[in-house]
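Note that one protein chain of the assembly has been removed; the remaining protein chains are unaltered in position.
Coming up: subunit A.
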Amino acid sequence: MLLTATRSSPLVFVGGKGGVGKTTVASALAYARAAAGQRVLLVSTDPAHNLGHLWERSFGDEALPAVEFDTGGVDALEISPEATVSRHLAAVSATMREILPERMHRQAAAHLELARNAPGSHEAAMLERVADLAQLPGADYDSVVFDTAPTGHTLRLLSLPTQLGHWVDTLIDNRERSERFANALQGLMPAEAPRRSPRSSQLMNTLHTRRERFARLAAALSDRERTAFVAVCVAEPVPVTETIQLADELAAARIRLAATVVNRRTPPALDGDRAAGEAAQVARLASALPTSGMCEIGRQPGPLSGLAFIAGVAQHLG
C-alpha cells in the first residue's frame, strides 16, 4: 500500500510525532525501493540523528552505502548543520576577500564568525541541504527519502522556502528601486552622479540566485507528482489527533499527504483489549483522512535494529 501510494514520487518526506518510528518507516521504504531496483538516497534531517543506530552503521554528512542489491541500492547520510554553516561561511569569506581591501579582512571575518551561531542558522543550513538534495533525483539517484524531525520542526522547514522567498523579493525590490533612482540621477546630471559599481550587479546576482533556489524548492514541494509526504503514527489518541492536524497543515502548505502509516499494531491474540482500543483509533484516523492511503505495521518481534529488521518491516509496506 505504502509503496504503491508513493510510487510516482521521487521525493518522499517521512514525518510524524517523536518516537513513533519515522526512521524505521523511512528506512524500510528506501530498502523496498532499492530492492525493486532503484538507486535511493536516504537522508536524515533530524538533528538528533538515529539512522546510524537503526542500520547499525555509522553515517555522516557525506552519503555512504547502506545496502546494495543487484541493480539498486541505498546510500544514507545524516545532514550536519554545523558542516553546512562552515562551508557557507567559507564561501562568504572568499567573496569578502575578493571585494574588500586587505585591511578590512580581519574585522569582517570576526563579524562573520558571529553569524555562525545566530539563531535560525542551523535551520537555514538544513534547508540549504534539503534544497540541494531535492535536485538529485534524475541524476545520481532515482529517489530521495527524507527521515524528518518531529512534526513541528518539519512543518516549519517545509514552509521556509516560501517565507524566505518573500524576504528575497523584498530585498530585490529595494535594490531595483535604488537602481532606478541612480539611473534617473545619472540621466539628469551625467557628469556628477556616481557610477554604480560592479559590486552592485554582483549583489543582484547573489539575490537572484537565492530567489531561484527558494522558488525551485517551493515548486518541488508542492508538486503532487514529485513530492509525497508519509505521516507515521501509533494507534493511540494523541498521535492520531496530531496526525489529523498534520494532514490539515500539509493541505494548507499544498503538500500531498500520500499515506499514513500506523506503526506497532498489537496483534489481537496478544492483548485483545488493547487491540480493540487501537482499532477504534485506526477507524478514527481513516474516517478523518478518507483520501490518503493507510498502511498498518504490526509490532515486530526480536531486535529492533539491523538489516534483517529493516527488511522485515519493508515486507509489510505492501
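We take it that a residue touches a chain if its C-beta (ideal position, glycine included) is under 8 Å from a C-beta of that chain, and two chains touch if they have at least 3 such contacts; residues count from 1.
The definition used in the following text is that contacts and distances are computed from a predicted model.
For the omitted chain of this complex, the UniProt record lists the protein as "Cory-CC-star protein", which is one of "Energy-coupling factor transport system ATP-binding protein", "Cory-CC-star protein", "Gluconate 2-dehydrogenase gamma chain" or "NADH-quinone oxidoreductase subunit H". In the complete complex, the hidden chain is touched by one of A:A48, A:A110, A:A139 or A:A308, namely A:A110. Screening A:S58, A:T71 or A:Q202 for touch with the missing chain picks out A:Q202. The chain that is not drawn here is touched, among residues A:L89, A:A215 or A:A279, by A:L89. Set against the missing chain, the residues A:A36, A:A124 or A:A288 yield one that touches it, A:A124.
Where subunit A meets the omitted chain, the residues involved are 85, 88-89, 91-92, 95-96, 98-100, 104, 107-108, 110-112, 114-115, 118-121, 124-125, 128, 163-164, 167-168, 170-171, 174-175, 177-178, 181-182, 184-185, 188-189, 192, 199-200, 202-203, 206-207, 210.
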